[in-house]
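The other protein chains are all here in position, but one chain of the complex has been omitted.
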Amino acid sequence: MARKLLLEHINVPGINTLDVYRQKGGYRAVEKALKTLTPDEVVEEVKKSGLRGRGGAGFPTGMKWSFLAKPEGVARYLVCNADESEPGTFKDRYLMTYIPHALIEGMIVSSFALGANTSYIYVRGEMMPQIRILEKAIAEAKNAGLLGKNILGSGYDLELYVQPGGGAYICGEETALLESLEGKRGNPRIKPPFPAIAGLYGCPTVVNNVESIAAVVPIINDGGDEYAKIGIGRSTGTKLISASGNLVKPGVYEIELGLPVEEFIYSDEYCGGIANGKRLKATVAGGSSVPILPANLTLKLANGEPRLMSYESLSEGGFATGTMLGSGGFIAFDEDQCIVRNTWNFSRFYHHESCGQCSPCREGTGWMEKVLHRLEYGHGKMSDIDLLVDVSKKIEGNTICPLGDAAAWPVASAIRHFRDEFEWHVKEPVKSLDTNYGLANYAEPIAKAEVTTGD
Amino acid sequence: MSDKVKVTIDGITVEVAPGTSILNAARQIGGDIVPPAMCYYSKLEGSGGKCRTCIVKVSKGSEKDPRPMPKLVASCRTTVMDGMEVQNITSPEVIEARSGVVEMLLINHPLDCPVCDQAGECDLQNLGYEHGLQKTRYEFERRTFERIDIGDKIQLHMNRCILCYRCVFTADQITNKRVHGILNRGDHSEISTYIQTAVDNDFSGNVIDVCPVGALTDKTFRFKNRVWFTKPIDAHRDCPTCSGKVTLWYKGEDVLRVTARKDIYGEVEEFICNTCRFDKKKTADWTIEHPTHISDASVIASNHYETLKPLPVIQDNAKLQLANKVELEKTTKF
Partner (left out) sequence: MLKVEQQQPVEFSSALIAKFDEIVKRYPEGKQKSALLPILHEVQAELGWLSNTAMDKVADYLNILPIEVYEVASFYSMYFLKPQGKYMLEVCRTGPCCLVGAEKLMNHIEHRLGVKEGEVTGDGLFSWRGVECLAACGYAPVLQIGPEYTFYENLNEQKVDELIEDLRKR
């Protein structure tokens, strides 16, 4: 069995309560950090751990923390991004539901490290049950003297609040999240200034994903060096993977980074293979916004070596033959799934979730959705395929926030790898309405290096 | 340390105050290298960054950190650094991306210029001429909204709006109580008051002047005339509410409309009050100064769009000529 750092005790009855969580060693990190370490030492441990942001971008957490401006007499804030909305990702929901104190413990240690005396957990509004769970857990922690004034006699004060969102994917973008937390529309801010300089209420702010903050707990307990020993290369530690789609056992799994993708999909310890005895056609490895890959490129790199679940291995080959680990939302498609339909579905998602602030994303996402809808419903044209590629290029990189890229990549990658299937939809409009293109050659072994075309 | 920073835009170097944006540095140079701006408005705090038409390429970040910026940046919201090098019209990548933005701005625009009062002084029309494709690639129904009156003097044609947010900033910053704003999300966003209320205060008329397109128009001028048939004259009056410095737009003896005075980038010099704008339409109300200076290149001056004339910096340099093949071809296109 692989090592579990976050989910080790997830099956212990009552682990969602403070008492059981403490019996299992919970809040040791708070004791250790507040009583024996300085804030800078905590930051140093996190830096040593090599922990990278678990929300999708993979930016080193310790480095992000060290950028925080510390002007005299100005409040600093830590805001936890629990606005989990990326299609395919549901790990934060899982963590908050079953082991809420892991997040709260992480928040206390991280807030201490950053010198924040008020911190917020911004939870997407649809997760009202999780908000109630967190509120209850915070009350428990406060009763036990783990929150509030003079925590454990250390002289450190922290108030922790849960803030509900209102239903907007864009609030997962850190500056949109801060706008939303200030009671405004979730329009991403134009950067610079970055939140580390001017974030919540114009004060220096760090925004971290739920999993990143929870990972600070084992890092402090065992030391950054120990954490860095797990994983592979610059992908240190463990990662929660949300597995969904046509799998025998979808769910949240904690893996050591570096696990072969094939093992993750097919072993009984993890997803147990493709449901209903079918074959794998494609995967989206890191949440809907990362490039989709056909089965062959999912399991193997272009050079034939096995692909691993790590930041580097998944992105090996760039966008031509690779993808990204993203937020770890692993979606598997079986041989009966239609890539065109799924691309349209994702495109509708981004169209629906665009904030509408900047023109390429506001207009472009809707345009792509309409063209994809036309292709899926049998009245597309051959030229639509190149049009989609062109529109996606006009959006990518030209928007205020990464939602534009997130909307462009799934479309561009689907056409890059599954162009045959798109063309088939144009050539066989009637047939494509009730049958699927099927597996085609997407699972066949990668024969030659020429696969690395793309654009 | 010098209190000025040096920035080079399309091969032209200028020294500007620290904190200046690339766009404003380019405006200090002037001419064709100034990026177009549809949402940025120097008089409105917080404006800019949204329309993406002013994007430029930063080929050298600064003297200290010469790395180029990885993406094109909005010049209106990017601050210059000492030694920064910027490419605007000398970068095919920028021109291509900007055409893309213009296309996006136009796909849901009704293109009803023949019946739009803004025609002839419309930033979007100008952009369309400079960058637009001859034909649209968008084959779907365009987004439509009902035309509404916000107040008895201002009409909102939401169909034409490009969501620059300028009118929202204007209401926020120069009036005391904003009643209109941006409602809904994504491509359903609209300027609206939500409930039926009139935008009613002494300075509400300024939203007409800041609107880069024909979304907010002056009802007292509606369908009266094409702007290029009218003659602009600068005038002033002793106004208790505002500076009273305006431009009167004449047709023969009649003042058809009153606007604030605008600079060469279409920005008002000073905001004016509604009394000056809507109620003082007789020559006797005003002290006439002189004919308004209008750029020869404008439609108002010449009744048509002028042929593009590339900068000397491009014509003299073989490398830049190659990079600007497309732009140079446009000199014969119109």
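Chains: A and B, in written order; residue numbering restarts at 1 for each.
Convention: a contact is a pair of C-beta atoms (placed from the backbone, for glycine too) under 8 Å apart; a residue touches a chain by one contact, two chains touch by 3 or more.
This one's a predicted model, so the numbers in the text were calculated from it and none came from an experiment.
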item	value
Visible chains that the absent chain touches, using the contact criterion stated earlier	A, B
Selected from A:Ser49, A:Asn81, A:Thr175 or A:Asn246 as touching the chain missing from the view	A:Asn246
Residue, one of B:Asn184, B:Thr241 or B:Thr287, that touches the chain absent here	B:Asn184
Option touching the unshown chain, where A:Gly166, A:Gly233 or A:Pro306 are the choices	A:Gly166
Contacting the left-out chain in the complete assembly, out of A:Tyr270, A:Phe349 or A:Tyr437	A:Phe349
Hidden-chain contact residue, picked from the options A:Glu45, A:Glu84 or A:Glu363	A:Glu84
Contact footprint on chain B, counting only the chain that is left out	146, 148, 177-185, 192-196
Touch residues of chain A, complete complex, unshown partner	75, 84-90, 92-93, 118, 120, 124-129, 132, 159, 161, 163-169, 180-186, 201, 242-246, 250-252, 284, 288, 329, 331, 333, 337, 341-342, 345-346, 349, 352-353, 355
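Following the convention adopted for this analysis, only the chains that are shown with their structure count from here on.
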item	value
Averaged-CA centre spacing for the pair chain B and chain A, given as whole angstrom	39
Residue ranges of chain B touching chain A (in the complex, touch as defined)	48-53, 55, 71-72, 74, 77, 79, 97, 100-101, 103-105, 107-108, 137-138, 140, 162-163, 182, 184-189
Chain A - residues contacting chain B, complex	168, 185, 190, 192, 351-360, 362-367, 370, 387, 393-394, 397-400
